[in-house]
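Apart from one protein chain that is not included, each protein chain of the complex appears where it belongs.
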Amino acid sequence: MSGFGTLFRVTTYGESHCKSVGCIVDGCPPGMELTEADIQPQLSRRRPGQSKLSTPRNEKDQVQIQSGTENGLTLGSPIGMLVHNEDHRPNDYSETDLYPRPSHADWTYIQKYGVKSSSGGGRSSARETIGRVAAGAIAEKILQKANNVEIVAFVSSIGEIAMDRNPTDPKFQNLLNTITREEVDGVGPIRCPDPTVRDEMVKVIEKYRDAKDSIGGVVTCVVRNCPVGLGEPCFDKLEATLAHAMLSLPATKGFEFGSGFYGTQIPGSKHNDMFVFDEERKTLRTKTNNSGGVQGGITNGENIYFSVAFKSAATISQEQETASYEGASGVLAARGRHDPSVTPRAVPIVEAMTALVLVDQLLIQKARDAGRLIVSN
Amino acid sequence: MSGFGTLFRVTTYGESHCKSVGCIVDGCPPGMELTEADIQPQLSRRRPGQSKLSTPRNEKDQVQIQSGTENGLTLGSPIGMLVHNEDHRPNDYSETDLYPRPSHADWTYIQKYGVKSSSGGGRSSARETIGRVAAGAIAEKILQKANNVEIVAFVSSIGEIAMDRNPTDPKFQNLLNTITREEVDGVGPIRCPDPTVRDEMVKVIEKYRDAKDSIGGVVTCVVRNCPVGLGEPCFDKLEATLAHAMLSLPATKGFEFGSGFYGTQIPGSKHNDMFVFDEERKTLRTKTNNSGGVQGGITNGENIYFSVAFKSAATISQEQETASYEGASGVLAARGRHDPSVTPRAVPIVEAMTALVLVDQLLIQKARDAGRLIVSN
Amino acid sequence: MSGFGTLFRVTTYGESHCKSVGCIVDGCPPGMELTEADIQPQLSRRRPGQSKLSTPRNEKDQVQIQSGTENGLTLGSPIGMLVHNEDHRPNDYSETDLYPRPSHADWTYIQKYGVKSSSGGGRSSARETIGRVAAGAIAEKILQKANNVEIVAFVSSIGEIAMDRNPTDPKFQNLLNTITREEVDGVGPIRCPDPTVRDEMVKVIEKYRDAKDSIGGVVTCVVRNCPVGLGEPCFDKLEATLAHAMLSLPATKGFEFGSGFYGTQIPGSKHNDMFVFDEERKTLRTKTNNSGGVQGGITNGENIYFSVAFKSAATISQEQETASYEGASGVLAARGRHDPSVTPRAVPIVEAMTALVLVDQLLIQKARDAGRLIVSN
Partner (left out) sequence: MSGFGTLFRVTTYGESHCKSVGCIVDGCPPGMELTEADIQPQLSRRRPGQSKLSTPRNEKDQVQIQSGTENGLTLGSPIGMLVHNEDHRPNDYSETDLYPRPSHADWTYIQKYGVKSSSGGGRSSARETIGRVAAGAIAEKILQKANNVEIVAFVSSIGEIAMDRNPTDPKFQNLLNTITREEVDGVGPIRCPDPTVRDEMVKVIEKYRDAKDSIGGVVTCVVRNCPVGLGEPCFDKLEATLAHAMLSLPATKGFEFGSGFYGTQIPGSKHNDMFVFDEERKTLRTKTNNSGGVQGGITNGENIYFSVAFKSAATISQEQETASYEGASGVLAARGRHDPSVTPRAVPIVEAMTALVLVDQLLIQKARDAGRLIVSN
């Protein structure tokens, strides 16, 4: 289904070749200043065609708010938003008439739905994420107002070129403490804050682009200033809903939270985040943060950080030996140019999904807090 | 919240020190043979105290079906199940009166709920998983009947000792094709099918046990014979709901699906799973399976496989320098013996959550299939 | 929240004065022929301005499908639909700047949301039902294909003028067996099939129109050919979800199912619907149908019928002695002409909500049926 969230719920619609793509955001608190100008920046950040590294399709993607605001203020009612599909070019996809694209969703969509759409993969199109990003921009604004929450994602690896993201390395933790979205974008379309690997990453992408191939990568995301107490045991632990959100993005293959897979190798005595009293904030904090800001599924006020693996894009323009829908062996060559690495463009999408998860959990916890206040009298 | 699933929905209850733990399974199809004997085996597999490797608490964990069956057949009505808590020993936890256990949920629970339970972490207790495993056993039985679905999880790494799980390695893919639950259990409590690393894994656990420390690991799981077409684009892709399920388990830090993080390093031309016609089954299949049996969020009939990272257990009996609830620096030493590695015991829990995800998606897709049949007339 | 349904889910957006109103229909089965022509007729039936009995605002309400279909076939993906708001005229509502309209939602919206919209009642506008009717038209088409389900609503009372709807009266039951939508519309805008009261109803409405007043009424609805077995015990009994759907419509004050309130006066021995074997259909049926086609929350194949009370419209153009937002006593007189009775226009809206309930329950039961088939092998 195409809805996500409980009290702050986004429902999206749209394929790549229909009239528009968009979403309904239900549960946005009333009285917030909101115009298209709050939403467009993140949509523009996810847009393809921003550099020689990415696909040159010039999608304009101007969002139009349909409802839920008046005089620049949210009403509390559902916010309908849409972006027109302007640049159809369905001919580019005509090869899908004969061949299901390997590792794309053409074949499974037909198996599931029994209908072949001109775009092949229907909702698996990257354009489906437009609705998510638009909704995420609203969520982010709420979070900023709630607690000055900051969400910053960046590219941490491309192919084999990886910046260090060892959770026990103070340099990495320091980066998490300070990195800004401006810094991420400031280094160009690669969106990797580490100067020691950045150029190599660009070269790797160019190499695969020139080879009509593609390469994957990892996006790491940090959330600072997240309120304490978010996350709902037991099935909706914060990391569980984040994992759900991230793995619902096209082309994702993995999710690491806090210390991640590497954390399995650190003995408990070192992995445990010892408590210490923070005199300034007058609260317990932890000396280290292998937990990634969550214990028992509940935020503890430390930085939340996690990484998401994006596989190499399935759509490549080199010839592929595969089989047709009919079962005949053959060679498929996608026409046109295709994005050799979707990873940098995934940055604002990861941020959007993070915001959607957090704002929903925030509102749920606000209800809990109020309930607790009520019953403890 | 404590519910999971849409058409097959489990709701769990219970902490470690209350009268019982259990669950309600709503949406089980009627007319299925079901008694406690179908459920107990997986509960027994998750029980602690099965070997010198794990904690010696002898929890008996006998499940009692309360409702929803009659004469050994399911009625279609909710199946209530419970397991009495027999072995309280709250004194073992008395240190939590003064100190929040590091990297445990004691402190975040108090922040969230404002109430301190005798168990500290409340629902973050491993006993909460009893309800999941009981429900999962029912889900598994349905899946077996549906398509002879086989779900087998096993330990693939302990600390730094890892078996090879390179998705492009035919040996690994062959293991996924053939491994059985009997084989996994047959090698002893370590539950690792790879003889080349198994003994070392045991040694590693023993080392950390002797050091009053703990060590993490990875559980890998394969699903064979999964029907084609399961998974709901866009937010409830199969891998997204699996990620949600897995990261909702205590102590999890990561999730890899199919090629996982390694898949980000394989260029698209090699990562793409080319199609080939299977003459025997009269269907397209893929030559390789880097996708992990899912494309565009929808199962394609190949093996589903994924891995879950479990951090080193937070509860260790060596002294830890931390702070008390009041903020005073001090030393906490957990009394009693504690499980040096929860990873092997996680095997049936991972299987249970997998089954819960799949049976729910199966029923949803059955509704889709029926709908499609209706409207295409 | 603005979503309704589980497997067939509609989410609506839009107030009366924003750019557009619309909805997303998630879960429509793929492969069904669907164009705007399937949806427009019911939208036109709900449109105001159809006669001298109703408000003369000429809303055009042309629906535009945004997504989810291609070449006239549903894809299985979400169907976005919208209707532009063309006829704003917010000046008509300027009196709401000073006075909350009595028995309208102006005041409660401000209490709930803290924001005053130009339309006053925000989502309580009748235009919000456009999304429901559009979605309902799709639902109806599925139901027709499923089992030739027929849903026909009609006006059964206006003010004190009521047609006989005694459930034990064979004439009434016969009407339920035969009434068609064409007959309902054929008698003019009053939409009451009973010629003995129809003219009086029109006169009553005219009387209140001339008095700048309004009058309520009752809409009765019958569903024929509903499949057996729909409805989910215990909280989502068919009549419960229908009641939810109907009372979610603006201006509704009551719901009767089957024998309704009158059924409380019929002793069990007469109220009970005795079984009889239907030789033709080779199934048990009931001799009478006081149950309204449902027993224990589950459809039994007999006609489903129920009635919905619509209060007299709150917006009237005569002067009302009330208080301003500030608390000052005063007189409010709505400008412009207003609909003296919304009841006839409610007919297609009741049909739409009925279809939404039934198609969702149908798909859920199809999953149950499939599950039962699976496990009983």
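All chains are identified by letter, namely A, B and C, in their written order; residue positions are counted from 1 within each chain.
Note that in this section contacts are C-beta pairs under 8 Å (C-beta built on N, C-alpha and C of every residue); 3 or more make two chains touch, one makes a residue touch a chain.
Remember, it's a predicted structure, so these values are computed and weren't measured experimentally.
Taking every chain of the complex into account, the omitted one touches A, B, C. The residue from C:S67, C:Q173 or C:S312 that touches the chain not shown here is C:S312.
Set against the missing chain, the residues C:G122, C:P193 or C:P348 yield one that touches it, C:G122.
Per the touch definition above, the residue from C:S16, C:S118, C:Q173 or C:Q365 contacting the chain not shown is C:Q365.
For chain A, the residues touching the chain absent from view are 6-7, 27-32, 74, 76-77, 141-142, 145-146, 233, 363-364, 366-372, 374-377. Residues of chain C in touch with the missing chain: 1-4, 12, 99-100, 102-105, 107-109, 111-114, 121-124, 128, 157, 159-160, 208, 211, 213-218, 228-229, 231-237, 239-248, 250, 252-261, 263-269, 271-277, 284, 286, 290-292, 294-300, 309-316, 318, 320-323, 325, 327-329, 343, 365, 368, 372, 376. Residues touching the missing chain, restricted to chain B, are 1-3, 9, 11-15, 17-24, 26-27, 30-31, 64-70, 73-80, 82, 112-115, 117-118, 122-123 (touch as defined at the top).
One rule holds for everything that comes next: only the chains that are shown with their structure count from here on.
Contact topology of the protein chains: fully connected, every pair of chains touching. Of all residue numbers used where chain A meets chain C, over half belong to both copies. The two sides are thus made of the same residues. When every chain is reduced to the mean of its CA atoms, the largest separation from chain A belongs to C.
For the pair chain A and chain B, the CA-based superposition corresponds to a rotation of 180 degrees in steps of 5. In terms of their C-alpha centroids, the spacing between chain B and chain C amounts to 45 Å.
Per-chain Cα centroids separate chain A from chain B by 25 Å.
One simple way to say how far apart two chains are is to compare their mean CA positions; for chain A and chain C this gives 39 Å. Shared interface positions of chain C, i.e. residues touching 2 or more other chains, are given as 27, 30-31, 74, 76-77.
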